[in-house]
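Okay, here's the structure, questions in a sec.
A single protein chain has been omitted from the complex, and every remaining protein chain is retained in its original position.
Right, chain A next:
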Amino acid sequence: MFNIMLVKFVVIYALILASCRVEADDTSVLPEGFVDAAQRSTHTNNWAVLVDASRFWFNYRHVANVLSIYRSVKRLGIPDSQIILMIADDMACNARNPRPGQVYNNANQHINVYGDDVEVDYRGYEVTVENFVRLLTGRTQNGTARSKKLLSDAGSNVLIYLTGHGGDGFLKFQDSEEITSQELADGIQQMWEKKRYNELFFMVDTCQAASLYEKFTSPNVLAVASSLVGEDSLSHHVDPSIGVYMIDRYTYYALEFLEKVQPFSKRTIGEFLQVCPKRVCISTVGVRKDLYRRDPHKVPITDFFGAIRPTRVSTDRINVTLANEDDFIFDKDKMVTKKPFKIVMESQFPSELFK
């Protein structure tokens, strides 16, 4: 009797438990799913435009900056054909580089950001304001290779990373010209009008970097800058064996964060925006979110640094047969094995004559 009671009790308890769980599921799944749907990115591909605008050996750190981001986006899956890399000078093969073919992000030479295969799309004196604006607006000169064009579309999430020497409202290119914040804003506005991006993540590591995104008006742009207007961005440290500053502070900490991100990581852009607090960066990181619709804390970092490529298994076939298999045999004659031949050894010395 007691046993049956116990069994009953257990069963009822289990039922209640189960029903509770179902209920809990029901209440949590629905709104979250709804929120997720609104939060989920609608992009179909990823592009990255990475620009180092300054040349000369003492600007080694800017090349390290841009290669750090290049390394991360490539590792997280953006193919080289969708990364536009502009580097104003060749540090890896600079005559003053004591480690030819290598560019490091720190004095311990922990990460060689130059890696094994770097595909530079615009190099040396090709890195100009004109080429950059042409790239953004898609108005490249006739004869520009396809790999040098930003062929993004309405489903592209685009990452733009700029580094170099900047001032209030401009970024210097090659020590000879500068791009103004207005030109940048115009370029992005033109991209938006032609539906050439879905969302855009704009990242700058220069002095007074925040001035560069001030004039943006296009929607779906999230911008982050290493320093506010009136502030300098600082470099991280010197490697005495190379003799120059290795990398800038902001990018150093950004790379440190990105190195821990894996392709299916749950890390968010919100976390990424906080990689460099004032305590380590010395400059204040500026963020502009008012043009961006989603909550950065719910946007996975791989929406911009990773790649998406929709694939679908398709196993149907169209039942058309036009010819026999024999018709497609490649070089029928070659397939026939060669005639066997026999090697006959001629005797070297006529020994039989002396017998």
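Descriptive notes on the structure:
The rule we apply is simple: contacts are C-beta pairs under 8 Å (C-beta built on N, C-alpha and C of every residue); 3 or more make two chains touch, one makes a residue touch a chain; residues count from 1.
We adopt the following convention: contacts and distances are computed from a predicted model.
Of "Proteasome subunit beta", "Ubiquitin-like-conjugating enzyme ATG10", "GPI transamidase component PIG-S isoform X2" or "SAGA complex subunit Spt7", only "GPI transamidase component PIG-S isoform X2" is the UniProt protein name of the chain excluded from the display.
Remark: the omitted chain is touched by one listed residue; of A:Lys260, A:Arg279 or A:Arg312 this is A:Arg312. For the options A:Arg96, A:His110, A:Arg139 or A:Lys278, the residue in contact with the chain missing from this view is A:Arg139. Contact with the undisplayed chain is limited, among A:Ala95, A:Ala323 or A:Ile343, to A:Ala323. The omitted chain makes contact with chain A at the following residues, 42-44, 77, 79-81, 129-130, 133-134, 137-142, 145-147, 151, 153-155, 183, 186, 189-190, 193-195, 198, 220, 263, 307-323, 325, 327-331, 335.
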